[in-house]
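Here the complex is missing a single protein chain, while all its other protein chains stay put.
Our next item is chain A:
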Amino acid sequence: MSAASPPRAPDGVDLRAFLARREMLLVVALAALLAVVATRFPSFVTPRSLGGVFNDTSILIVMALGQAAVILTRSVDLSVAANVALTGMTVALIDAHHPGVPLALLVATALGLGLLLGAVNGALVWLLGIPPIVVTLGTLTIYRGLAFVLSGGAWINSFQFTPAFLSVPRAEVIGVPVLSWTAVAAVALAVVVFGRTGVGRSWYAVGGNPTAAVYAGIDAGRARFLAFCFSGLLSGLCGYLWVARYAVAYVDVASGFELDVIAACVIGGVSIAGGIGSVGGAVLGALFLGTIKNALPVVNVSPFAQMAISGAIIIAAVALNTRAERRRGRIILRPGASRPAPAAVAE
């Protein structure tokens, strides 16, 4: 995981430097959170219960990895939840109306369609130069609208699915559900892509300093396009996982989930300004948010306070991020380099 991390802090046993690393901070925060929950509801921290929390958070983890790639390139993908709704609805409709189609083909369809939807976002950003937030705000509505057109607003319900469609993510391999294994596999994939491939490194380069990236021969538009493809691919997979997990497909599936995904990235230390972030951070951010989501119901917090708590944590995380960035940005980018940067991006 160290390969995926931004430039390492100098080695040493300085406690402040140790805590300054976002991953460590998150691990500590997560442990503290679990400890607090345990005082009010001890059985929450049993291995079985924690396994359940991880399983519940799997979809968020997978999608946070895709979003992290996009955010690294100074972009944002608001259409991920709509992508889940559309791919989920598509595979649900195929499964309900053609029960003979093998599951492997359905999963491939989900991946393919998700990739296509991501590529549409990426192409619009790359070729037409429209700001990512505008593009994905548009496609968010389009994708959800298409899910409505496909289904006519009708629900696909649990009894309409084939048994395999619903049971595979629940099946246990070595005591852990396939859904959790999928998240593990996605993390492994992301570690390789982010840290060991040219594409992954180009995301960091483009987000960190677009001008320098262009001088280094990196096509910023192409890197961004591929980040959107990666996000779309993972969202498509989650479309199937979501529908199978909740055994229902309807237009409003995962409504508002894109904000959770972005929040997970932000909490995990992926900088909205691009260039900073790690796979470990995104995963821990997702786990932190997932743990809160699972813990709040059992510690019996009022639903109004729940929203306020989630919001406060996101603000705190962003505050930490901006502090980290300020130190870095002021020193390196000040002498004249930060001014022409936007112009270079526009080209």
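In the analysis below, contacts are C-beta pairs under 8 Å (C-beta built on N, C-alpha and C of every residue); 3 or more make two chains touch, one makes a residue touch a chain; residues count from 1.
The rule is short, and it goes like this: contacts and distances are computed from a predicted model.
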Omitted chain, identified by the protein name its UniProt record gives, among "Response regulator transcription factor", "Glycine cleavage system H protein", "Cytochrome c oxidase subunit 4" or "Rhamnose ABC transporter substrate-binding protein": "Rhamnose ABC transporter substrate-binding protein"
Touching the absent chain when the full complex is considered, from A:99, A:129 or A:297: A:297
Touch list for chain A against the chain that is not drawn: 41, 43-44, 49, 52, 56, 155, 157-160, 170, 242, 245-248, 252-257, 293-294, 296-298, 300, 302-304
